[in-house]
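My structure is below; once you've seen it, I'll send some questions.
Only a single protein chain was left out; the remaining protein chains are all shown in position.
Moving on, here comes chain A:
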C-alpha cells in the first residue's frame, strides 16, 4: 500500500492557544483510518487544515498528498484533488430534491442551463452506489437522518472522491443506519477509496478501522495498528492519558420502596398525522433512588413519550394518567409539569436545551427564575451565586459564569443543561441521551452526577441508544419498540443480546 496522505509537524495556533502542536498523521491508500480523541483535542482543527478551511500559510508544517506537498487555499482546492469532508452537521438543503442536493455547486449544466435528465440519471447511479432506493426527486427533508447521511456521501462520490473524511457520521444515527454506513465504508475500501473516520463510538472504530491515530491536547499521541487486535480500553487509555479502570462510576443503589412516578396507559398521537399512534398504551413506574433506563432503537418513541409527559410538548390526543408520589398530577403545561416535580433534559441541547447566545449565568436559573427573584425582580447576586455553585459542582470548564454557552464544548454545554434542571430541583429527572456526542471524561462526570442524584433520593429516567451506557448506569430497564414497552428487566440480568432479542421478538409479533 502506498501512502496517500502524510501530514507532517502540523502546528496551528489561534490567539492565545496552540490548537495543534506538531501533529503527524499518515494515511495509507485504501484504508479506513480512524481519528479519535476527546472533544477539543484538535481532530476537527486538523481536518480543517487538511481540507483548506484554514488555508496554506495559516499553519506550519507540510501536507503531502499524492506524493506532493500541497498548499490548499480553500475547500475548493482540496475538493478538486479528491479530498471531501462530510461534517457532523449535514450540509443539505431540506427543501431541495436529492438530485439537486447532490449536484449543488457542481451542477450538471451546459452553458449555465441545467441538464435535468443528466442530473437525475447520474444521481440515480450515485444513490445506487450508497444503497439508497429513493427517487432522486424526493425532497431531502422527507428522508430520515440516516438516509440524509447517505445522500451526503453520494454527493461526495459525485466529486470523484479519493479521500473521504467523515466527522462523527453515526452520532445521530440509530444502530441499523450506523451499521449500513459502516458497511458502506468497508465497501468503499474494496473500491480503493480511502476514508478518515472521526468518531466517539469506539466499538464501531475497533470494528472497521485499519489504523487509529489518537489525538490528545493538540498532539498525536499514538498510532495503533488494528491488525494486531486493539481493545477499546487501549484506545481510551491513550485518549484520556490514563487508564480508566471503569467507564462507569461504581454505585451502591439504595432504592426506596416509594414509587416516585407512575404512568398508566399513556398514549400519544402524532402531532400532524393524528391517525398515527406514536406511543401506545405505555405504563411504567420509577422508584425514588432508582436509575431507570429506557432502551430502544431510534424512532422507537422514547423521546416522544418523555416530551409528551413533560407538559405535552409533543403530540396530540394524549391520554393516560400520571401519578407523582402517589397523587395524580396535571402535566398539561411545562410549567405545571415542573411544579409537579418533573424535569426533562433534552437530547438536542442546542435546539431545545440552551439559549446559546446567553451566558452560563443566565441559562442555569432559567427553569426556576422565580427562586432567585423577589416579586418578579431578579436578584443578581443570588443568580451569580447559583450559577457559580453549579459551575463548581458540575465542573463546567469555562472562563467564568459570564461565558456564553455557545462557546462551550458539548460536554460542558450538557453540564449547563443539567445544572438548569438540578436547580429546578425535580423529584423525577428524565435525561434524554445525556451523553450524546460528548467525550469520555465528561461522560464519566455526568454518570457520577446521575449516581449522586439517585443516591440523594431522586428518581432518574435515562433514555439512551447506547446499550453499554444503559447497562452501566441503570438499575432497571424497559425496552421500547414502535411505541410500545416490549420488555422489562433488572439491569443485573440484562445484556445487549437480551435487549435486542426483545426488540426483534416484538417486531415479529406485530408484523
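Here is the rule we use: contacts are C-beta pairs under 8 Å (C-beta built on N, C-alpha and C of every residue); 3 or more make two chains touch, one makes a residue touch a chain; residues count from 1.
To be clear about the criterion, contacts and distances are computed from a predicted model.
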| item | value |
| --- | --- |
| Chain not displayed: protein name in its UniProt record ("Cytochrome aa3 subunit 2", "Monosaccharide ABC transporter membrane protein (CUT2 family)", "2-oxoglutarate ferredoxin oxidoreductase subunit beta" or "Xylose transport system permease protein XylH") | "Xylose transport system permease protein XylH" |
| Residue touching the undisplayed chain, where the options are A:191, A:228 or A:351 | A:351 |
| Residue among A:104, A:139, A:373 or A:489 touching the omitted chain | A:373 |
| Absent-chain contact - pick from A:328, A:402, A:452 or A:488 | A:402 |
| Touching residues (missing chain, whole complex) on chain A | 310-311, 313, 333-335, 337-338, 344, 346, 351-358, 362, 366-367, 369-370, 373, 376-378, 380-381, 384-385, 388, 399-400, 402, 420, 424 |
